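Of the protein chains in this complex, all but one are displayed in their positions.
Going by the order they are written in, the chains are A and B; count residues from 1 in each one.
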Amino acid sequence: MLHNEEAKTRLRRTMMFVPGNSPKMINAADIYGADSLMFDIEDSIAVTEKDTARLLVAHALKTLKFNSETVVRINHPTQTPFGLDDLKVILPAKPNLIRMPKIEDISEIELVAKEIEKAEKEFGWPEGTINIIGAIESVKGLYNVREMCKHPRMVAIALGAEDFIANIKTNRTKTGIELYYCREQILMAARDAEIQALDTVYSDIKDMDGFRNEVTNSRDMGFDGKSCIHPKQITEVHKIYTPDDKQIAKALKVLDAFQASLTDNKGVLNVDGKMIDKPIVVRAQRVIDQAVAAGVDVEEKRA
Amino acid sequence: MKNAVGREIPEQIKGIGTVRLYEGEFSALPKQFGAARKIRYGKPATDKVLASIDEAIEKTGLKNGMTISFHHHLRNGDFLMKMVVERVAAKGIKDITIASSSLSPCHDFLVDYIKDGTVTALESSGLRGELGKYLIDNPDVLKKPVIIRSHGGRARAIEAGELHIDVAFMGAPMCDRRGNCTGRLGKSAFGSMGYAMVDAAFADQVVIITDTLSEEPVFPYSIPQSDVDYIVVVDAIGDPAGIASGAIRITKNPTQLVMAKYAAEVMDKTGYLKNGFSMQMGSGGASLAVGQYLREKMEARGIKGSFGVGGMTGVFVNMLKDGLFDAAYDAQTFDIPAIESMATNPRHLEMSASMYANPWNAGAIVNDLDVVFLSATEVDLDFNVNVITDSNGKCMGASGGHSDTAAGAKMSVIMCPVVRGRLPMIRDHVQNVVTPGESIDVIVTDRGIAVNPKRTDLLEKLQKTNLPIKTMKELQDMAYEFVGVPEEVKLSQDDKDIIAVIEYRDGSIIDVIRKPIYD
Partner (left out) sequence: MAKVLAKSATAGFEEKNDALVTVTPGQTGSGIVVNLKSSVQRQYGKHIVEVIKKTVTTAGFADVVLDVIDKGAWDYTMEARVEGALERGMK
């Protein structure tokens, strides 16, 4: 029985990218407070260093205790000669997630899921100890995203914009119109499969205004989080994903009224003259959950 | 004999008179009147301007066994000490004590003059570079160990008569014909003359060495003509590139930024960030980053500070300019924006090292500080701090204003990572104690924050927050988990191998620097 509910619902506002062949960066990775750390042994690693990078990450995972969730981005298992060797070395080191780049077909997910299952059996770990996050980086992947998201091992789906934009033969713009469709599709597929959706990396670390803009937009669209390449991006994302005092106070009001309505049998719920129905209650709970997860003391935000 | 921080200090130290042991931050009280000033006689129509440094040496009557002093406002761009010592040696004068407010790598040339007997003793705030290395390898080469003093401690020693200066050679980038001089103007401008002011007031004779002799009166002046005996004009007193950089940048190092963020949060959550507060920011990257985070909070909440003290850099003077503080008190100016600020902003005030940090006067400004942010080369479980040697026993730092500000401020905050490279920074015992644990309230690391147990008030406030509050032992355990427990570097216990004595700001001996034994 696959037990990975926690992996599907845990906070993933920020997934920070850590180059897998840099011991210096691996050593410091955990101090920035990212929700997840993605150790990369794929695109940031030269072809001649794939072997040492996977060894370094595996040893790091086995030895260091990380507060954040640990993710390893392996090389593609069928499009490159490195992916399967990555799994052989990385899985015994027990990362929380395997990140699969450039996913296009369900068979790729099934292949990795099988390797994970084998490892869990071999080491006596509960089924669902290690799960998968996939990245859509091509049109083909986008067209198959709904099916891939539904695989039981998939807990999150991400967008890899650089490759995707190259695939559709255009450029990155400030408005992001070139990514509008794929973002929406990825998000829909994630919600349909009840898994998380993570937005792509923003590479211009000097342009914090542009960054904040993009994160706010993707938050409003419904994305659960963002990939980060610099610690200062982490702080900004967390700020944007944390409800403000007003929102928290309002949410508490809604939840209190809902609780009261359960006992006094009024049938219709009313807060500040506005009718409250179930979706509003669900949204209010999400606001509180986000605030609590961000470390806010919600009780002191009551109006 | 063990002193109050548990350091073993010999009863007798060659060349040092009475050994007073460190007994506590505020335990040594002055019992006598201070140094008497040498009375000179100024005759009418005297031209103080001499033809050369040689003439200054002759006219001041500098001879064997005397003590000469320099300030370190020219930092690593100083040409002056070399110019003077070369001429002193050329005249065959020997057995000179150099009392400089600090020493930089550009002073490594002193090794040659120690070897030939020109220089036989050193008193400084810092010891670095090849000079530091040479002395570690040859502890016996000077007639007595180097005396390391804090900035406040040096001012105290001069004013109390413990450090007697025969001739002070003070570099000034602009000086008028009568001797009134300033650090604000000129091609080698360096801003405040804080350290020089004390020497000029108490040395038996004062020689100003300048590279711009002004025909017009210099004003405002940092050193008045009534303290100046002679003036020598040279081509350049220093290299501007080594004196002051362009605006010192706030660190981009993510680890430093994490600590700076924590430090700013600590100040905020302990209630010290409120209207009218005062602070000292160091000049290091992490300290400046704290300033930036505090600035954001001040602007968001409309908080205005009263004054800042330092060690002035562009970061702070910009806050002054933008109305976030009422005044800046400057004992040493670090970068070009700060030098310009001192020349143009009336709220940017120059002060002497004595006003800054001397524990034996009517009230140094360190006593008025709410918070100070400092760094460390290492810390230990008792919150003692080292800023002068590294884990290998190598001399690479300075006492500076560290122990002065830590003692005076209401809350002293140290920023230091748990590990640097592969070395744990949280020792059982630091290699050398410069600032005692009783002066340190909070140690901020990249992995957690420790509060001195005696500050139950701070602990109570901080434990209510989300900040990762840990004990020093927990932080040390974290460090050991990452890198393992190191083998201790052995230090020679032979008293002949003492390279330096570290004086606490009150003149008592808080520690000694011993030669490491390498096998």
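Everything below uses one rule, namely that a residue touches a chain if its C-beta (ideal position, glycine included) is under 8 Å from a C-beta of that chain, and two chains touch if they have at least 3 such contacts.
None of these values were measured; they are calculated from a predicted model.
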{"item": "Left-out chain, listing which of the shown chains it touches", "value": "A, B"}
{"item": "Candidates B:105, B:276 or B:484 - the one touching the absent chain", "value": "B:484"}
{"item": "Options A:14, A:27, A:196 or A:290, residue touching the unrepresented chain", "value": "A:27"}
{"item": "Residues in chain B touching the chain absent from view", "value": "391-392, 421-423, 482-484, 486-487, 489, 518"}
{"item": "Interface with the undisplayed chain - residues on chain A", "value": "22-24, 27, 51-52, 55-56, 58-60, 62-64"}
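The rule we apply is simple: only the chains that are shown with their structure count from here on.
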{"item": "Between chain A and chain B, centroid-to-centroid distance (C-alpha), Å", "value": "49"}
{"item": "Interface residues, chain B side, partner chain A - complex", "value": "254-255, 257-258, 419, 446-447, 466, 481-482"}
{"item": "In the complex with chain B, residue positions of chain A that touch it", "value": "27-28, 31-32, 64-65, 230-232, 295"}
